[in-house]
Every structure is written in structure tokens, then in C-alpha cells.
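The full complex has more chains than appear here; those shown keep their coordinates.
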Amino acid sequence: MASEKKSVVVFSAHSGDFVWRAGGAIATAAQRGDDVHVICLSFGERGESQGLWRQEGMTMEKVLQKRREEATNAAEILGASTDFLDLGDYPLHVDDEAFNRVVDLLRAYQPHTILTHVANDPYNRDHNMAHETLLRARMVAQAMGHQTENPPIGAPQVLMFEPHQPEMCGFSVDLLLDITEVFDTKRRAMECMGAQSHLIEYYTDLAVRRGVQAVRNGGPKSITHAEAHARLFPVVGRELV
Amino acid sequence: MASEKKSVVVFSAHSGDFVWRAGGAIATAAQRGDDVHVICLSFGERGESQGLWRQEGMTMEKVLQKRREEATNAAEILGASTDFLDLGDYPLHVDDEAFNRVVDLLRAYQPHTILTHVANDPYNRDHNMAHETLLRARMVAQAMGHQTENPPIGAPQVLMFEPHQPEMCGFSVDLLLDITEVFDTKRRAMECMGAQSHLIEYYTDLAVRRGVQAVRNGGPKSITHAEAHARLFPVVGRELV
């Protein structure tokens, strides 16, 4: 299926989210030749860097530096570019300037598909903020009257990757993405993410379980690893899938 | 994308439903070489044959005969086979024998995809009954311990076609199916359906509106007609769609 090259944007509240939750999707897209751009709103420096803060003599500056390196390396392995907006986490702050930056990036990347967080996660309101920011920025980036160097974007699909506790977030699976072929790549990307090695086992197990579910939902028996995603907008297509 | 030939089952409460609501999906599948099988649970002889009953001297026998002819002709134009279970409508009755017949048909046809009604239509409980019957029969047809000549089926996707009043039925669109190329075929099939000519205009307009929505949701500008479908189970795939 030699469909044309696409542009994919991954909109990640913290700099680790895209690896754990969408690493397989990124590697799959990159492998087939798509341009994949990860936008990290924050480094998760306060809320998702426990391992680093447990190290002696740790400072905010060092955490930010380390998290940037880890995410850059992981993205490179997965085959994606990175933009770090450094907006602060816990809570994530998106002011007008940051918002306009997001709009500009969407116009620059002209995505066919955007991956981001769910709308309502009771455990992590930064995720909700990322979701809302993305929907607003998508709307503005589509507006003909918002005039910038780059033209308006089309109507990219928005996929929401699986949250940590899906049954608490109203998450219903729309796509079980076969990531069998790229799982080694995702695993290597996860290994960049510092001390959180238990998370690697966690997300490996999750991929196996989603893979089993994929086969049970009619996928080929060759699937061993998968990722779950939910879809915000209808698919437009010519096949009954 | 020369994907393999598939089997599609359309599970229709009344003998007209499949034409109006899924005619484009059927013709699209048939055109690409799929086997499409329409199972009509009833002829809609009591609840959906107003035109016929308004004719003088009409009898139940004549209505059943006429509805069978119309549906057979429409299915032929769309490229689908037909099974008529003649279970009675308003209300639809599915007894054990009828249920087993449905299971046998699913096993005979081994569908990759099934199209049927939504789960909750306050206006038409026959539609709900069809939905529930399909989900149960799908489950039984999958069971290894239910032993019949034909083997168990896999895990076919279930698509729900658009109900008449979608916003009253909790219908949320998952697939905007491009039916531009087959719309003439659907129109000819609709023209088989007796006196209900205003419905032809209605469903033509709906197809145009869904086509516009498809383009706005990122489909190619060449789309002029579409059908909306909702999906019950997650898609298993290797692309972010």
C-alpha cells in the first residue's frame, strides 16, 4: 500500500508521554515515510521526574536538561523531530504567546493526523489542558482569516492515545494499531527515558495485551504488540473499516 | 490497494432499511469484489409499507410479495444476495428457531464486516431488537463449542448505519464512507422501493450533506456523496487512520 507521505503531529503534555503512549504509532508512521513532529508542552519536570529528583544534588536546571536529552534521543530513535515549548508542568500553563506558537507549529507542519491526550483525566489535568489547547489551536490554524506566512491547515484527524487508567477517563478504543514490527524500536526509545525502567515492563506488557486484543478483534494472528487509540472525528474513507 | 476479497453481511430489521441506510456501503463493497449478503429479518410489511396499504384492495399477502420483489431487485442492483427470514415486524419476533437460522447464516457467510442498526432508537424498537439479535448471534457463531457444519466465525467488525433521527439515538459518526462513485447505483436501488419517492430525495440530500462533511473532515474534495456509519469495536490496523 504505497499511499502518499503524510505529516503527523504528536501533542504531548509532558516530554515522556509521547514515548510511552504513542511510541509505536510514531515509529509506525516514521517507518512508512511519514514526517512525524513531536511537540512537548513541558518537560514534566515537576510531576513526572521522580527518578531524577531522588538523586542527590538535583536541581531544576539539571532536570530540565536531562529530560530534554532523554526526549530528544527517544524521538530520534522513533524517527520524529521535536519542539520543546517549556511551558511548565503541574500545572501546565498555556498563555497567549504559547498558544500562538502552537498554532504556528500546526501551520508549519500541516498535519494529516494529530495524536494527543484524552479530554477528561481526573488524575492529571495537564492532560486535559493539552487536549483543550490542541482543539483550540487546530480551530485557529484552520481559520482563513488568521493570516500567517504558512497557509491554513486542513481538517486533521485527532487520535487520543491510551491514558494510564483508561476506565477512569471514559476511554473507548477505536483503533488497535499493530506495532509488532516496530516494537523493538519503541522499546529502545523507552530505554532512553532514564530511571523509569519499571515503566518499560509495564508498557511492554500493555502492548502484548493490546496485541492479543487485536487478534481477538479480527486482526491477523501475526500481531504480537499493539497500541490502543481513540478517535475524535469520523474517518473519511472508501472502505468499510 | 488490492486487498483481498471480503465477506460483508448486512443485517436489516425490515426489507427497506438496507437500501436507504447502507446502499452505498453495499455497492462500494460489491464494486471492489466483496461478497455482500443482506439478511432481512422482516419485510417491514406492517410498519414500513404505508404506500402499499394506501392502495385499494391491498392484502398482507400482496404486501409481502411486493416488498420481497422490491428488496430483491434493489439488492441485485447493489450487488448483494438476499435472505428473507420473514419474522414479522412491528414488533419483530425472534424465536429460538429464527435465532439459530441467523447463527447458521453468519457461519455460512463468515463475514469480515457486519452492518446493522443502532442499539437504542426510541422511535423504532425493531431496530434495537435487530442490534441485540446480531450481537448475540455473532457471539454464538464464534463459539467453538457450538458445532455445526460450518466452522466458527472470527471477530467481524460491526458497523451501525445512520438512523433516521441520529441525534435522538446517541449516534456518533465514526466513518464517513465515500460513496461518490456508487451513488448512481444506490439511487437506482432506491428507485426499486415502490412509492416512497420522497425518500429518494431525502437520502440523496443526506448523502450530499454527508459528502460535504467528509470533505470538511479532511476527505478529498472529489467526494460529493457519503454515508455515515458508527463502529462498535475497535479497528485493528497498521496505519493511523
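Descriptive notes on the structure:
Should a chain be cited, it is by its letter among A and B, assigned in written order, with residues numbered from 1 in that chain.
Just so it is clear, a contact is a pair of C-beta atoms (placed from the backbone, for glycine too) under 8 Å apart; a residue touches a chain by one contact, two chains touch by 3 or more.
Predicted, not measured: the structure shown is a model, and the values here were computed from it.
All protein chains share one sequence; of the complete assembly in this entry, 2 are displayed, while the total copy number is 6.
As a working rule, only the chains that are shown with their structure count from here on.
Between subunit A and subunit B, the centres computed from C-alpha atoms are 36 Å apart.
By the touch criterion given at the top, residues 1, 3, 8, 25, 28-29, 32, 112-113, 115, 154-157, 159, 173-178, 213-219, 223, 226, 228-229, 231, 233-241 of subunit A touch subunit B in their complex.
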